[in-house]
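Moving on to chain A:
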Amino acid sequence: MAPLLIIDDLQIHYGAIEALKGISLYLDEGEIVAVLGANGAGKTTLINAISGLLPISSGNVTLEGNRLNGIPPYEIVQKGISQSPEGRKVFSTLTVDENLNLGAYTQRKKKQEVGDAKERVFSLFPILRERRRQLSGTLSGGEQQMLAIGRALMSSPRLLLLDEPSLGLAPILVNHIFGIIREINSQGTSILLVEQNAHKALSLAHKGYVLENGVISTSGSSSELKSNRKIQEAYLGGSALKRKGNQTT
Partner candidate 1 sequence: MQVVFEQIINGLTIGSFYALIALGYSMVYGVLKLINFAHGDFFTLGSYLGYTLLVFGSAFITTHFGLWGGMVAAMLMAAMCLAFIGVLVERAAYRPIYPAGRLPAVVSALGASIVLQNAIMVIWGPRYQAYPAKLIPNIHLNIWGINITVLQIVILVLSFVLMGILYYIIQKTVFGAAIRATALDKDTASLMGINFNKVIFFIFTLGPALGAMTGVMVGMYYRQISFTMGWNYGLKAFTATILGGIGNLPGAMFGGLILGVLEMLGAAYISAAWKDVFVFMILILVLIFRPNGLFGEKIAEKV
Partner candidate 2 sequence: MKIMKHLLIVGIILCVLMPFNATAAEKPVVIGLQGPITGPWAYEGEMAKQSCEIAAQLINEKGGILGGRMVEVRVVDDAGEPKTGALAATKLVGQKDVVASVSTYGSSICEPASNIYEKFKKVNIGYGVTAVRLTQRDFKYFFRTCGRDDSQGKFFADSVPQKFGAKKIAIMHDNTAFGKGLAEDTKGALKPMLDAGTVELIYFDAITPGEKDFHVPLTQLREKKPDVWYFTGYYAEAALLVTQAREIGVTCPFVGGNAAINNEFVKIAGIDLAKGCYMTNEPLPADLPYKEAKEFLKAYKDKFGEIPSSPWPIYAADALNIIAYAIDKTGSVDSDVLAEYLRNDVNGVPGITGPIGFTAQGDREGVPFYLYVVDENGNIVISK
Partner candidate 3 sequence: MEREKTGFFGSQQSLLFAIVGIFIIYPFFVSNYYIDVAFFFGIYALLGLSLNIVLGEVGLFDLGHAGFYAIGAYTTAILNTKLGIPILVLLPVSAIAAGIFAYIVCSPIIHLRGDYLCIVTIGMGEIVRLALINNPFDLTGGPNGVYGIDFPSFGGPFVIDSSIEYYFLIWIIVVLSIIGLIRLQNSRIGRAWNCIREDEVAAGSSGIDVKSYKLLAFVIGAALAGVAGNIYASKLMAVSPESFSFWESCMLFCIVLIGGMGSIPGILIGAAFISLFPEIFRPFAMYRMLVFGLVMILMMMFRPGGVWPRKRGGPEFVSLLSRMRKKDV
């Protein structure tokens, strides 16, 4: 079976700055793939390129063999990819309900399906049902994250892009949300997960890629990566410490 999403030698520029320097990865149907990396490594750039928010300089993004290059974001959603963006980006002056309805904007004619999708979101995140009339700006950070994920689920996507779902959340909440991500995946949605929280992400993902300065430095299955010393170094700067130690001694 061919992979669901294939990214082939993708390059993205911001003006003169090269944010992604030709990266390739793939994601099979039903998989969770983690993309790890430090701030500024290009993770969000990758996700926004898939969503169509950024123009692709060269390379290809294909979903089930259909090229997505140059397709505007609002059509990418119709093709079955939806995104929960970094920093949640809930529409703060809209209610929780309205946020969810917007998630299903492309399906808005199909009342029944929207209702079903909303029920599914509410069963995953019961707190949202309680808060459905509340302005989303008044939710706590964790609730906003749930709303952002729920909103992305409303279009019943085949591929869900999650950008830093643990960002700024307390560890207990992170655990909770990651549990739900697993649940979503087990219900059949493929997930591309971008995370700084490497342990967390790898505990969930089937495989992972490590991005460093716009290139993929390491990749492999989760278990391979978890035991990889390089990851810890990439995050906590062990190599520099060693080097410093060498210099001072």
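Inclusion criterion for the candidates: all candidates are chains of the complex that A comes from, given by their letters.
Quick notes
Here, a contact is a pair of C-beta atoms (placed from the backbone, for glycine too) under 8 Å apart; a residue touches a chain by one contact, two chains touch by 3 or more; residues count from 1.
Note that the coordinates shown come from a computational prediction; the quantities given were computed from them, not determined experimentally.
Contact annotation for this complex: of the listed candidates 1, 2 or 3, chain A touches only 1. Of all residues in chain A, only 51-53, 72-75, 77-78, 82-83, 85, 89, 91-94, 98, 101-103, 105-106, 108, 151, 155 touch candidate 1 in the complex they form.
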